[in-house]
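Of the protein chains in this complex, all but one are displayed in their positions.
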Amino acid sequence: MIVSPEEYRRRLGKLNPKIYINGERVTDILDHPVTRTVVEANAKVYELAQDPRYEEIMTTTSPLIGEKINRSLHICQSNHDLEMRAAMALLTSQKLGTCNYRCPGCDVLNGLASITWEMDRDLGTGYHRRLLEFARHLQKGDLALSGGVTDTKGDRGKRPLGQDPDMYVHVVERRSDGIVVRGAKQHQSGAYASDWTLVMPTAALREGEEDYAVAFAVPNGEEGITYICQFNAYSAERLFTDDPHLLGNPIYGQRETSLVIFDNVFVPWERVFMCGEVAYTQRAVARFAKMHRMNCGGACKVGFADLIIGAARLMAEYNGVERAPHVVEKLTQMVHIRETSHACAIAAALKGREEPEGSGIYLPDDIYGNVAKLNTCYGFWELMALAGDIAGGVVVTMPSEKDLQHPEIGEYVRKYLKGTVPAAERMRIARFLQNWVAGLHGVATWQGAGSAQAQKLTLYRLFDFDSRREMVKELAGLKDEGEGDRS
Amino acid sequence: MIVSPEEYRRRLGKLNPKIYINGERVTDILDHPVTRTVVEANAKVYELAQDPRYEEIMTTTSPLIGEKINRSLHICQSNHDLEMRAAMALLTSQKLGTCNYRCPGCDVLNGLASITWEMDRDLGTGYHRRLLEFARHLQKGDLALSGGVTDTKGDRGKRPLGQDPDMYVHVVERRSDGIVVRGAKQHQSGAYASDWTLVMPTAALREGEEDYAVAFAVPNGEEGITYICQFNAYSAERLFTDDPHLLGNPIYGQRETSLVIFDNVFVPWERVFMCGEVAYTQRAVARFAKMHRMNCGGACKVGFADLIIGAARLMAEYNGVERAPHVVEKLTQMVHIRETSHACAIAAALKGREEPEGSGIYLPDDIYGNVAKLNTCYGFWELMALAGDIAGGVVVTMPSEKDLQHPEIGEYVRKYLKGTVPAAERMRIARFLQNWVAGLHGVATWQGAGSAQAQKLTLYRLFDFDSRREMVKELAGLKDEGEGDRS
Amino acid sequence: MIVSPEEYRRRLGKLNPKIYINGERVTDILDHPVTRTVVEANAKVYELAQDPRYEEIMTTTSPLIGEKINRSLHICQSNHDLEMRAAMALLTSQKLGTCNYRCPGCDVLNGLASITWEMDRDLGTGYHRRLLEFARHLQKGDLALSGGVTDTKGDRGKRPLGQDPDMYVHVVERRSDGIVVRGAKQHQSGAYASDWTLVMPTAALREGEEDYAVAFAVPNGEEGITYICQFNAYSAERLFTDDPHLLGNPIYGQRETSLVIFDNVFVPWERVFMCGEVAYTQRAVARFAKMHRMNCGGACKVGFADLIIGAARLMAEYNGVERAPHVVEKLTQMVHIRETSHACAIAAALKGREEPEGSGIYLPDDIYGNVAKLNTCYGFWELMALAGDIAGGVVVTMPSEKDLQHPEIGEYVRKYLKGTVPAAERMRIARFLQNWVAGLHGVATWQGAGSAQAQKLTLYRLFDFDSRREMVKELAGLKDEGEGDRS
Partner (left out) sequence: MIVSPEEYRRRLGKLNPKIYINGERVTDILDHPVTRTVVEANAKVYELAQDPRYEEIMTTTSPLIGEKINRSLHICQSNHDLEMRAAMALLTSQKLGTCNYRCPGCDVLNGLASITWEMDRDLGTGYHRRLLEFARHLQKGDLALSGGVTDTKGDRGKRPLGQDPDMYVHVVERRSDGIVVRGAKQHQSGAYASDWTLVMPTAALREGEEDYAVAFAVPNGEEGITYICQFNAYSAERLFTDDPHLLGNPIYGQRETSLVIFDNVFVPWERVFMCGEVAYTQRAVARFAKMHRMNCGGACKVGFADLIIGAARLMAEYNGVERAPHVVEKLTQMVHIRETSHACAIAAALKGREEPEGSGIYLPDDIYGNVAKLNTCYGFWELMALAGDIAGGVVVTMPSEKDLQHPEIGEYVRKYLKGTVPAAERMRIARFLQNWVAGLHGVATWQGAGSAQAQKLTLYRLFDFDSRREMVKELAGLKDEGEGDRS
């Protein structure tokens, strides 16, 4: 089932989630200047799925319902699926200049699909069956799914039970008809504009921490859920303006997240997909991470890189310096960064494999997904630096585009901010670029899908040092095989 | 003469400069939320000069008037003067978290002092005498001086005369009593809150471009001058807020610049310090740059680095991770960046020399000043990346501090955003850091005092490759001397 | 046809190529301490092709002769072929710790196969047919093929005809039965231990430079060919030693190259594969480069990285510091570098395509191949630095392993150079690592398969900036489509 953007907006308009921003309740999610950007970004994802040019990327046929679905709701069945999943992340970034908010939900769905299959196989539980049932429900309605992973953690030097027990989402009551959960998930991209949120643990858990080993789905607007939105200068700018066309990303805005509070939320058993199985939490997190590092960490940021490169190139042309050797060198370095992350994401998709064997579920290669993200971590700040270098100080010191139209000073602005093109165009692209190089993207890109340190730990753990040691000993003549070679 | 902050504010309040921001005229520079930050930063510089703890750094005795003056108005007479000049840049950055807006004026004054001495010596002009007279005037009133250097440039692929002739500030009329100038200077930090602005060319000029070889001083509020302020998300945030205490840098704000329009401004001859001497423009620019790269490019950003390091360390503590080896490694890397730029600025000051010989005017060593700035260019983005890494995603996804006090959701925020300290403190520092890692500072630091490319050109030009070639030939045995060594 | 290492050695022993090293003629290529390393490396490649464990990687069935062949002689027909070609480069590097000397020949063969197909199609020439005939000959005998690309160039500021005309290999006479060529190819890995060398131009040529647009094959030992070997400290060490087991790479040595002189060498027409078609030279070079950057630039160095990582890890263990956080961090960074290059090489193989369409010949994706090499350029020096950091100064200050056995001082060495293992093992691995971090590999890896600058030029040329500009304009609202989105 593929629904229209209008249908999505209509459906969302019927909900009444508790959303706060800057101390005020948001009463109309569709119209509020900030929340509207999330709705419009989601709507664009619905629109792209209807666009024949993007059909292969944005849609597929679900084996669960036998119908065409938005790829955001698909559980990957092949390397081609993985490749298209990454391609979707790249395409939506190019088209939105912000988050495809259906992305984390997709990756949680895939991660849980794999681990629930394994739990059912090993433990005889029914989690996988329940999850597939939930997936069918989403696919049949083309519902927007968000994913909730990152706990608030409190004192990171302590585990869940060594401090305020609510720092990690956990079960506070087990009832015959379901469970009651409490806690909060932070950095939640677009949760308030989704139909459902799929929640899973953020970290490997140990014996004794069973209450924290919990995965479940909740509908938007559920009793006990409150969204407290991020608020920063870019939020203020959008709230303050009377003309969003003058903002850096006029329609889709910056990546909007919220702190999602679960205050004793009831979840019926049919929407519980893990409950107490601490031994599976590490693998659950790792499988979600495989998907998310390739997609959010890798391919998505490649699309952002395209926008930064395109804007830097435009500014170079508008400034009349696009042929200067140092500008060419810098643009080339930007391309290098972009293509490195892209190559890693592609390798992650094409060298992915069925996991667990027999499940029919495909996940990306873990090492390549992690290097995709790690290269993005380092490369993205460099992209920002290079773009700011090429474009010049005007990117951060420019007047408002309102000054352009002003009866008294408009002439000055048009005169003095022109380059090889009129000031209006140059300022438009400078503002666009400001959004990328003087805003949230540096930190957000680094931390999104896990900090660099998380990728490093994974790489160190995954790398087979033993086989390399053996190669060395053989060549150096420290092994019998090496001896044989000498003869 | 050292005046109080109040006296500065009182004096400024009498002026009525034409200032526009986001399409609106600013009518009270002392109270307007944005322009007020510049006034307060300047006022703090006046205050620091009265503080006995900072007397050696912030003040000196002028040989021109024989009185104690603010070091911002001093023409350096020794290596110690240069060292204290850099120390002032560092101190004010630590205290303000933004620009000491008297800095560029000081550096233009020193650069012009050197080149006008040389012009008078070579050409028999009277520029240096005029400049000293002007300096005495400033010193006697402890007036705030801004500097104007960067032209708008239009198409950077063309020279001043190959395009709209107003893209560089130039003389449009020479009269018996003075000159009339037209053009605009961009990225002008704090010009509208100064008493005077001292203007000089931005680039080396050639024969035929004499109209552009012009340096002069204009009082704030002069007929024909208009300031069009920068406008960005942080401007909007400040305009939008009803409580500036909740902003990242509550009192002093971000670095505020404006586009300063000179629309046929008359300047009497006694305030003209260069007019037509194209042969001296390259040296004029180079001497200003020596000062500004050491101060603005080097020492100032070392002070900013202190704030970023301090905040990153606080966040590490508040998150409970300050002892994690990777956090210690990252803090150490931040210290490394900070101390490298500082060492380069110190070397620039202590290895500076009288220039021209006999002038009594001291300028920093050019190579070390340039590497100070170049290391800052590369290092500052890395500082931002490291700080964002250490502090975590909360730096860009945090709710407003207003949510903290909200009757319904305040409890949630206090609960879920606490770390090892209450949420109020953690959020305050996170907001402080947001101002550094998700705002203008990356690009501004790169471009301020000249882009990295400018430093590179200077380094390549200054480096004595010949002597190194000779060393190599001697050691390699390609010279007679080398032959001698072999015997 | 797959022959044994012995057969290869036997065949080679019958030849009498003119080889000089350090001013002396090499009379027995099989036994000379330096040339022997090349022979042994080649022999190992023959051996690996007989090893059932490596069958899929090292061999395939040739469509030209319908028999199993060494993959070094295969013209790739699919993405799987490309992937296995890269896998062969990786495997042989792990097994040899030096060049698989059959690699450049393979890549020239593939590059020429593609361009000759295109020339025959466009121009009606018979080059492709001749080349396939030559390939059949190689495959039927399992002959070792070397590739010759890099000209000596003389003054790089000048083109072939603006200086001594022999600085680039060129045709000096066209005869009815063939051509006569003159010039030299430098940096030729392993040419003197191959059966044949396949030569092509090194750069794009213009009209008027037809004599330089020449590709051909010559047998080893041909009249007019002289090999002048590289000579450096590692050559001297090998010549000097009486026990090669004490060297860093005992059997296979460092990468050995020579300057190959073509002094009026006659080539019959059936072994001429390009002669005068300047319009095809740029594409010819690009297609060879696609292969070689993926293989030599990317995958091969991934195998070397494995050896460096393995040895660094061993030294960390032998020093007792393998758990120190900074050592773990550095090993992780080494893994990051290794996996990034590997991911890029894999993407190059799996996203490669048929070129020209209809030819049945597959070449790697150009962008990913180039980033594979470029990441290797930067990463390899960093690997060396990190390995040297982890292993410690002993890697460059260690005594000879002969000192270990010395009756008087052996006890001292065994006592004082032990770590967590006996000194003999620790010194063996330190010597192995010395070969990597204190020898030719830094520069050789940077320059091999083209300098970083070559990759940068390619990346800039290949990147589609236009489509990115359009994305930006659409999002920024500078296009009609963008307008439509706003409604």
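The chains carry the letters A, B and C, assigned in the order they are written, with residues numbered from 1 in each.
To be clear about the criterion, a residue touches a chain if its C-beta (ideal position, glycine included) is under 8 Å from a C-beta of that chain, and two chains touch if they have at least 3 such contacts.
Remember, it's a predicted structure, so these values are computed and weren't measured experimentally.
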Fill in the blank from the handout: For the chain not shown, touching visible partners are A, B, C
Fill in the blank from the handout: Sole touch to the unshown chain from B:17, B:147 or B:250: residue B:250
Fill in the blank from the handout: Considering the complete complex, of B:69, B:131, B:275 or B:314, the missing chain is touched by B:314
Handout entry: Contact residue for the chain not shown (choose from C:120, C:210 or C:389)
Key = C:389
Completion exercise
Out of B:8, B:262 or B:432, only one touches the absent chain, namely B:432
Practice task
Could you list which residues of subunit C touch the chain missing from the display?
Solution key: 20-23, 150, 152-158, 164, 166-167, 184, 186-187, 226, 228-234, 236-237, 239-241, 257, 259, 261, 263, 319-321, 323, 326, 381-382, 384-385, 388-389, 391-400, 402-403, 405-406, 408-409, 412-413, 415-420, 434, 437-440, 442-444, 446-448, 451-453, 456
Exercise for the section: Write the list of subunit B residues that the hidden chain touches. Expected result: 94-97, 245, 249-252, 306-307, 309-311, 313-314, 328-329, 331-333, 335-336, 339-340, 342-344, 346-348, 350-351, 367-368, 370-372, 374-375, 425, 428-429, 431-432, 456-457, 459-460, 463, 465, 467-473, 475-478, 485-486
Handout entry: Residues from subunit A at the interface with the omitted partner, ascending
Key = 325-326, 329
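Note that only the chains that are shown with their structure count from here on.
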Practice task
Give me the ID of the chain with the smallest distance between its Cα centroid and the all-protein Cα centroid.
Solution key: A
Problem - Longest centre-to-centre distance from subunit C, chain (CA-based) - result: B
Exercise for the section: Could you grab the centroid distance between subunit A and subunit C? Build each centroid from C-alpha atoms only and quote it in angstrom. Expected result: 39
Exercise for the section: Can you check how far apart subunit B and subunit C are, centre to centre, with Cα atoms defining each centre and the answer in Å? Expected result: 51
Exercise for the section: Spell out, as numbers or ranges, the residues of subunit A touching 2 or more other chains. Expected result: 456
